[in-house]
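One structure is given below, represented as structure tokens, and several questions about it will come after.
Of the protein chains in this complex, one is absent; all others appear in place.
Let's look at chain A:
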Amino acid sequence: MVSDMSVSMTLLGLLEREPSHGYDLKRHYDTFFSRGKPLPFGQVYSTLGRLARDGKIVVGEIEPGVGPERKRYVITEQGATEVESWLTEPVEAEPNLQTVLFTKVVLALMLGRPAEEYLDRQRAAHLRRMTELTEIRRGGDLVDVLLADHGLFHLEADLHWIDTTVARLDALRKVVRK
């Protein structure tokens, strides 16, 4: 899921590329960053409102006519600094410890339930999603390919964890059962 922070920084970044109207910003955002989930206009304008309030953008020349799309937004020095700082800061390497799945496996073993079967179901769900992403990848443009790749590599890593855990279930069972 894309956080509000990411939306805000992405719109700011798009404004660094060129001053723009709200409508064009949304269009560019949807083209590159919101696969299957267009950014609502309301969120575009509320985000722009906050960025203007915080001094990261200003409203440039207002073109004749009425309506918010007539406003042209321009990034400020402060906004550009913020984009630079956001881009250069590494994304947090999420610990992603599979906590829900891990908890299910351990609890299943404690209760004498078929943990391997649960993991098989999870593997099936992962493979199903990988098949969907592969289909998107095969029919898509380069942006789709990169996004699908990101999902595929993460799912593949989960599958490695699932396979390794299946191989260790007997040992784990001894550890968690009284």
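Things to note:
FYI, contacts are C-beta pairs under 8 Å (C-beta built on N, C-alpha and C of every residue); 3 or more make two chains touch, one makes a residue touch a chain; residues count from 1.
Keep in mind that, in the parts below, contacts and distances are computed from a predicted model.
Hidden chain, UniProt protein name from the list "Response regulator", "Macrolide ABC transporter ATP-binding protein", "Membrane bound protein complex subunit mbxM" or "Multicomponent Na+:H+ antiporter subunit C": "Macrolide ABC transporter ATP-binding protein".
From the set A:62, A:124 or A:146, the residue in touch with the chain omitted from the display is A:124, counting the whole complex. Across the entire complex, the residue among A:4, A:18, A:84 or A:156 in touch with the chain not shown is A:156. Remark: the residues of chain A touching the chain excluded from display are 117, 120-121, 123-124, 126-128, 130-131, 133-134, 138, 152, 155-156, 159, 163, 167.
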